[in-house]
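Notes for the one structure printed next.
For this depiction, one protein chain was excluded, whereas all remaining protein chains were kept in their positions.
So, chain A:
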Amino acid sequence: MTAADLLSVLPDALAITAGADHVVESLSPRGGQLFGTAVRTGRPIRETVPTGGLVAALDAAYRDGETTVVPRGVMSSAAVPTADEWSFGVSASPVGDISRGVSGLLLRVLADGPADVDGSRARAHEFQRLTEQLSSAATPTEIGRLTATAAATLIGADASVVYARVEGEDVLESLHHAGWPGDTVERFRRLPMQRGRPLSDAVLTGRPVWIEDAHQWRSQYPEMAPVGVAEGHEATACLPLRVESRELGAAVFSFSGARAFGLAEREFLLAVAALCAQALDRARLYTAEREARAAAERERDRMSFLARASQLMEAPFSVEERLRRLADLAVTGICDWSAVHFVRGSRLERVAVAHLDPAKVAFVEELEHRYPPDPDAPGGAMQVARSGVPVVMSEIPDDLLVASAKDETHLELMRAIGLSSAIVVPLLSRGRSLGALTLVHAESGERFTDDDLTFVGQLATTAALALDNAALYEAQRTVARTLQTALLPAELPKVPGVRCAGRYRPPSPDLTDVYVGGDLYDIHEDVERGRWALTVADVCGKGPQAAALTALIRHTVHAEVGHGYAPADVLRRVNTAMLRHHGGARARFATMVHAALTVEPTGAAVTLVNGGHPPGLVLRGDRVESIAVPGTLVGVYPDPNLTEVEIHLAPGDTMLLYTDGVTEAHGPQGFYGSEPLEALLATLAGESADAIADAILTEVSDFQCGRLRDDVALLVIQVQR
């Protein structure tokens, strides 16, 4: 508090001096009026008023650190230029930091003459003490207590109460009270402001209301008189607490019996009220600032929490694991308990429950095991998930526990968890409710309010989106797997005298989008001609369009083989069917190798045609031959060059047909290529068709560190010895 502040809140203040010569630091308007020109700002009183009792009193106060008084009449001096004798008394109270000593004096007028000297001195002293105390009081309650106590001890008030105005409302709330009879305190703890009542009038008009006796009560405030004069109380001072135009509240002091409020007393009480108001205003600002800071910090924490939650939702975990981690994250600062529930048909499945203390989680799990929760409980996850409407329970009423308890023990156990406040929000995605997110406060004693809905809603949206994406992804993968399965033979037919092995491996899910491959292998019987049709094909591109072409190829081959066409003609018909299928656009092509196999007593005769496909390999003993036969890819040109070759497979010989997912495999050492494949096949001499197929798949997979970029199809045909 500055000197100027002091002068402004003390109606009887005259001046503030500094130093041993009492240099006038500031002079109140009233000081200027009373002292006249004898006392001037910036000039030492020792020089301007050298004689008389004033300087001596100032010296004593300055030296001893005690309030001194110069009664009226003692202060006259011939040296004073004004002709009038000073007809007022002055008190001088030391100011300054107690620990560092007196730095100056506060001069105040003694309005009531010499008789009040002692009172004035005590009041000045008390006032100074109150100033110091209020400057360190932080809470409105503490300020109220100090104000009421100071006034009561100094003026002898028998009861006191300090009210603060509830921000934004016409309501006063008691901060501190003392000495009131009976149930007065309870009745007036919270007061709506109402004109025509002394306290409200004081607040609303900004002017103090002084009631000195029972008569004044009855004449001015007849309605309130019974309260005002209860149990011998009569004189009452209602003082507004204001800073500038801010109505902060009011202080009320009540006295037993009648009392005439003297000028000094009125001024003292008003000064106390002014001090109190300033302290309240400071506390209000401090509180507002602290709340704003806390709100900003909470907002920042929540934003960072949301960011972490979003990251979590993109992490490479299963949906359940992500939600478990989300629940774990929530209890690190948002709430004490958290849970996530999924709707699965008509059931509600709890996928996560979290608390920082694992023992408590275990307790709840045991509890839910013993007492399976009622899915239809009001405000429960199921209700919220079904309705899509969030529920905020700022307080979890005991009634709710009683209602949902199965028996006394259950109730006791539920009470023991100490749930105090909860918020349940639906996990909504594209208008569909997938489940619910539940956050609960317990031992922290915190409360959720409607204000928290936005944040918790954002959190639920983040979770629901991830959940929905994951569900879509799973659904697509299921479709892809189903489609892929439909494109491949469920099992290869048994060809007498020949062992066959087919393999298909899709690309690694993390290296591709949802994938339906274009690779195909197939063996089917041409019953009429006693032959077997072998096919390995690779449609350029991926996805549903590629899958459609793969299906077209497979079914066209089946049909044309059934019509008795030779392999090259089968391919030409596939070529025509593809051209017809995509109406002249060349974008989609396929490569394929197709053969007709006839089992013979000496082995197998194979008539093979290759439409732009990687050449097949034949393993004879430990020698590998490449079936290099030129041919045009299918699906682009109306007149592909296709040449049939005849291959004889002796008993023990193995033919390998494959897609470029093998030879074009790309790993840390570059491309796999056809030579390593031939070398590998040579090492597999004597192995079964299945063993050869598996060995090649393993090698291709290992070459790419287990992560296939392209799909792979293999067909191994081995003539039995």
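Observations on the model:
As a convention for this text, contacts are C-beta pairs under 8 Å (C-beta built on N, C-alpha and C of every residue); 3 or more make two chains touch, one makes a residue touch a chain; residues count from 1.
The rule is simple: contacts and distances are computed from a predicted model.
The protein name that UniProt records for the chain not on display, among "Amino acid ABC transporter membrane protein 1 (PAAT family)", "Cytochrome c1", "Iron complex transport system substrate-binding protein" or "STAS domain-containing protein", is "STAS domain-containing protein".
Although one chain is not drawn, the whole complex shows that of A:Phe589, A:Tyr672 or A:Phe703 it is A:Phe589 that touches it.
Of the listed positions A:Ala124, A:Leu619, A:Val636 or A:Ile696, the one in contact with the omitted chain in the full complex is A:Val636.
Checked against the full complex, the candidates A:Val166, A:Cys540 or A:Ala605 give a single residue touching the omitted chain, namely A:Cys540. The missing chain lies against chain A, touching residues 538, 540-542, 585-589, 591, 611-615, 630-633, 636-637, 640-641, 660, 664, 671.
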